[in-house]
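Here's a slice of the assembly, chains where they normally sit.
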């Protein structure tokens, strides 16, 4: 029987697992930031969420959108649109046997760019801070996709 | 040559594959629920989707948002935000060689919490039903991420 633990002994795969876990946890933290802003701004999407703030019409006024909440939600969606492809393409890339140093370079730049992107979105920093950090992460993922397709291509 | 079928002989990986497939299929079912509510509530997002209900202005009135449709869509997005990190971190976790019983505990609690979350969102149940089921799934994923980072850490 094969032990699935063998893969985790590979250094490239360990590096991938580390950075993939970091950016996925970072993405999950956006849920907590959304919850924080929903509660402090009293801006909810579901009637049942406002029940603790009063009954009937007095609760209805908390069913609203708030600029800060929407900003965090856009950041969260942007994470889904970018971190999920990184996870998928990065996994295939790690299995393609790249050099450890090249792989680490990809993973570190991506993680750094996405963490910076979150701060650029939430503070917010003036453009093009957010745009550039988005583009860096995007380019890293495309670079890994190129490696996967050139190594594994089987149409 | 390595057979990729070896991994699937590992019991932890089989358990992961089972629960990951279940929650991903559950997430996909949200598309059908959305379609059901869009058709029964006659609330569409695209002009071309309303063509079968009439021409011109008589069709335009179906281009609207509906409270039930939006509720399902929020549930679907919440699944994306939580089930996708579970899939990713759970995969890395399964490859880290955890005890079978510990792994099963994580997978079963997560799947149960997310299935309950869907009912809590769609019925809807009074809070904190939905909030708690969300938190349980979130905590399970963080617990697996902790294991991955402590086992595989390679920065």
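Details
Order as written gives the chain letters A and B; numbering starts at 1 within each chain.
What we mean here is this: a contact is a pair of C-beta atoms (placed from the backbone, for glycine too) under 8 Å apart; a residue touches a chain by one contact, two chains touch by 3 or more.
Everything numeric here is computed off the predicted structure, so don't read it as measured data.
This structure file defines a homomeric complex of 3 copies, of which 2 are shown in place.
We take it that only the chains that are shown with their structure count from here on.
The mean-CA centres of chain A and chain B are about 16 angstrom from one another, to the nearest whole unit. On chain B, the positions that touch chain A within their shared complex are 6-7, 9-10, 12-13, 71, 74, 80-82, 84-85, 88-89, 91-92, 94-97, 124-127, 130, 138, 141-142, 145, 148-149, 151-155.
Interface of chain A with chain B (complex): residues 1-5, 7-8, 11, 13-15, 17-18, 20-22, 24-25, 27-28, 30-31, 45-46, 48-49, 51-52, 76, 80, 84, 87, 91.
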